[in-house]
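Here is the structure we will look at.
All protein chains but one are shown at their positions in the complex.
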Amino acid sequence: MAGNSIGQLFKVSTFGESHGVALGGVVDGTPAGLEISEADLQIDLDRRKPGQSRYTTQRRESDQIKILSGVFEGKTTGTSIGLLIENTDQRSQDYGKIKDVFRPGHGDYTYWHKYGLRDYRGGGRSSARETAIRVAAGAIAKKYLKQFHGIEVRACLSQLGPIKAENYDWDEVENNLFFFPDASKLEALDDYMRDLKKQGDSVGAKVKVVAKNVPVGLGEPVFDRLDAELAHSLMSINAVKGVEIGDGFDVVEQKGSEHRDELTPAGFTSNHAGGVLAGISTGQDIIASIALKPTSSITIPGNSINTENEAVEMLTKGRHDPCVGIRAIPIAEAMMAITLMDHLLRQRGQNPHVHHEHGPINGSVD
Amino acid sequence: MAGNSIGQLFKVSTFGESHGVALGGVVDGTPAGLEISEADLQIDLDRRKPGQSRYTTQRRESDQIKILSGVFEGKTTGTSIGLLIENTDQRSQDYGKIKDVFRPGHGDYTYWHKYGLRDYRGGGRSSARETAIRVAAGAIAKKYLKQFHGIEVRACLSQLGPIKAENYDWDEVENNLFFFPDASKLEALDDYMRDLKKQGDSVGAKVKVVAKNVPVGLGEPVFDRLDAELAHSLMSINAVKGVEIGDGFDVVEQKGSEHRDELTPAGFTSNHAGGVLAGISTGQDIIASIALKPTSSITIPGNSINTENEAVEMLTKGRHDPCVGIRAIPIAEAMMAITLMDHLLRQRGQNPHVHHEHGPINGSVD
Amino acid sequence: MAGNSIGQLFKVSTFGESHGVALGGVVDGTPAGLEISEADLQIDLDRRKPGQSRYTTQRRESDQIKILSGVFEGKTTGTSIGLLIENTDQRSQDYGKIKDVFRPGHGDYTYWHKYGLRDYRGGGRSSARETAIRVAAGAIAKKYLKQFHGIEVRACLSQLGPIKAENYDWDEVENNLFFFPDASKLEALDDYMRDLKKQGDSVGAKVKVVAKNVPVGLGEPVFDRLDAELAHSLMSINAVKGVEIGDGFDVVEQKGSEHRDELTPAGFTSNHAGGVLAGISTGQDIIASIALKPTSSITIPGNSINTENEAVEMLTKGRHDPCVGIRAIPIAEAMMAITLMDHLLRQRGQNPHVHHEHGPINGSVD
Partner (left out) sequence: MAGNSIGQLFKVSTFGESHGVALGGVVDGTPAGLEISEADLQIDLDRRKPGQSRYTTQRRESDQIKILSGVFEGKTTGTSIGLLIENTDQRSQDYGKIKDVFRPGHGDYTYWHKYGLRDYRGGGRSSARETAIRVAAGAIAKKYLKQFHGIEVRACLSQLGPIKAENYDWDEVENNLFFFPDASKLEALDDYMRDLKKQGDSVGAKVKVVAKNVPVGLGEPVFDRLDAELAHSLMSINAVKGVEIGDGFDVVEQKGSEHRDELTPAGFTSNHAGGVLAGISTGQDIIASIALKPTSSITIPGNSINTENEAVEMLTKGRHDPCVGIRAIPIAEAMMAITLMDHLLRQRGQNPHVHHEHGPINGSVD
């Protein structure tokens, strides 16, 4: 049943389908006094917006965000913020032919079995189009984190198919349409994507998300650990099949003497842990990676069935992203920001009467 | 603040420290009429119990579980189940010397900064000792899933350091103390662990968890997706740094034509998705993997600081597991079972008035 | 922080201020397959709508509801339903003069202290205007309850100031603008209200809410009792200062021999309990009453202070209800319906494997 909300003290609830009237949501728990405008939110929405390069879907949506409540005279009032984006380029007629057919790799099959009926237009609720509202809510969280706590959340594409970033230059990330931190690989990316489009195929990707200046102490053991809630929020992004914190799956082959981050009076000497120890932030950078599967909307025919359980051959026309990982950059930032903000608010009640002689030690090594 | 509960309709709340009086918890939401006994729970507790082989900690705990409520005349009554395990082999004196020192890679540093004080004995609440109650609660969930829905949840060690399972023989898993599915590697494991102990070091591991006979339809989009909540519950296990569903991080280099699981009237022809599409179970096996870091309790000296921010040299004596992944097998099963049971109960209200001509199609391919 | 959501499996989240752009919300957890249209929701909104009689505020709002998602081809899809009502008759200029002044009996003082700033236009978020979205969400719940479970939820005004209903004729309730069940008192009500308006004063009221055909078994002991959650949802309505279940405060002077509802093979012989025993529905009518305070927006001057803590004299001009209890009828129905629907969904997982020879015994005595 109800599953369209995330967060406890900072709670985001969303609605909307790919080809419905509008997308929207309720952002609840923003402290009063934060300066926020539609323009602030629009920046991240434009980073996620379709139709910006030849490597993303050609659907044309302006994704114009409206703030309907919770902001008065330019500042948040502490009450719930209503958000709305009207859909303008639906072209539902494209989807009539998939009405009774399950596209492989999509939610068609599971939605139909779960609910007994489905909005087949563009995947309905299962479309990644809903993430537009996550990005808008995340922009509020990012502004709060930055303005009130100095925390910055950023993401980049660390790998696309076989092409890995080898150098991380964060200034480069916003300079190219791949959000790629390694300028030396841009030509290879371009070539790869051109070939992929020719083949009518798609490819997976890896996205890295980093939060800087996070204070020590966020995360509530034992089940609401910061890393566990980050795993939840990042895995809830469409197409994500894996989440890593710090060294992630590399730890399987590591020795303890190699993995443990040593401490000196000047701070940690490494950050294999990704900024979380025992579920609580260390004061170092929070580092997470996610794996996004190749979209299943490709023009190479595949086998499937229809609602009568008859064999059909499928190929997905329409306007699709050959690599959904690219547009996931602002979504990943949004989900990390939402989770961090929720934990910051949950943390505030903690331990108000103890003062440390030594403040948190921040040994950022990224 | 409060972070010691997990689940919505099936909710598990726990308490207890490594060297405290007892561990315990409240298991809330078990439907009435399930036959359950302390012996049922003890089976899994014994699988997790310390001191069983030379490759796990030598601490001697009988981990005897007591059911204090919620079961009457051998059956659950639908009310909350109280669980208790008394600690018997605490040896707190071992820990006096780490009172003011932060062991690298442990929660000492983060707990102290978050709370301003800490129970330093054996890691206190941050010790994996608390997972004993998870295992007991998971045993209730496993019995419910099996008895009322025919669902089976199993886990095995798929990799220890550099040694990977190549053949998966589930019957083999309970035959060896590594919970390893590939008998041909047992000697190599034995050799590896003996060397590791000599070095005084530890190593990481990978654990695979599989649920069979899960019906189609579990998971609540968009934030409470089944895979997102599995990521949460699995990442909440001590030492876990990564979670994968299905092909996990391998999807980064996959093409869409390769990844998508095609459908025929006889069912799915593959299971790259790991049994979850668009956050909802497909009726196939649910497959997840987790990466567990090498324990930081090793006898090789390392640099650290104390609460006065002075440099100290640390080496951890005491009784520790050189590979915490081994004992994580029943814990991983418990967390998956708890999450599946919660979703089964949340799902029951769904769509009671729609009947499909064709039942869910289960193309288990594992 | 976040407090704008109610319910667990059926969850309603709302936003919007009295004089903002729009009111709206997310209704999450409605099972798929329920036929629902904007017209269904409009019926109850029109019952709550301002400006309908000379005894309610003269603000003119059409309160036109829009369904933005979650309904496809006339039926719910199981995904979240977006709701929107645009404000059309705001006249914010009326409120400039109360900007720095706290109206006695209103939320001005508490909002300002809690948040440090406030949307002073018409009470902002603290205005009962937000209840329009509750009524829309409640209409969905009422339709679900009626169509899938045969449950009917109705409310009436049982007392207005000193005038009490002595006969309960539910057919009469919708015939008069007071929602009063006793036609013999209508003239007295009319006279009373005319005098009240002349005095520029307001008066309190009592509202009775009844649900018929509720099955036995709803409510989750011990904290999520049905009556406890009804108390929560009914007390969350603006101006409510008391909630009773069944005989309510009359029980204080009752004897046990008088209060207990006896049972016969034909059912209960009375319903002092109001349909709830030990927090669980009995199968009888659920009966609750609420007390609504007189609105504090009156034209009789009163003492107050401003944000500089200086004494001021207040009188509230503008368009207000002299008895807010009248328009609370559909709101009370909505809140009971929302809570019942949530409990019905939470209950479905319960005890699926036990069948009673004798079905629930419904001895409705109302």
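All chains are identified by letter, namely A, B and C, in their written order; residue positions are counted from 1 within each chain.
Convention: contacts are C-beta pairs under 8 Å (C-beta built on N, C-alpha and C of every residue); 3 or more make two chains touch, one makes a residue touch a chain.
Quantities reported herein were computed from a predicted structural model and do not represent experimental measurements.
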item: Touch list for chain C against the chain that is not drawn; value: 1-6, 12, 14, 102, 104-107, 109-111, 113-117, 123, 125-126, 130, 159, 161-162, 201-206, 216-217, 219-225, 227-236, 238, 240-265, 269, 273-274, 277-283, 291-298, 300, 302-305, 307-311, 346-347, 349-351, 353-358, 360-361
item: Chain B residues that touch the omitted chain in the full complex; value: 1-5, 7-11, 13-17, 20-26, 28-29, 31-33, 66, 68-70, 72, 75, 77-82, 84, 111, 114-119, 124-125, 345
item: Interface with the undisplayed chain - residues on chain A; value: 8-9, 29, 31-33, 78-79, 148, 221, 344-346, 348-354
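Keep this in mind: only the chains that are shown with their structure count from here on.
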item: Taking each chain's C-alpha mean as its centre, the one farthest from chain C; value: B
item: Chain nearest the overall Cα centroid; value: A
item: Chain A on chain C, rotation in degrees - Cα superposition, rounded to nearest 5; value: 180
item: Where chain A and chain C are represented by their mean Cα positions, the distance between them in whole Å; value: 38
item: Multi-chain contact sites of chain B, meaning residues that touch two or more partners; value: 221, 346, 349-351, 353-354
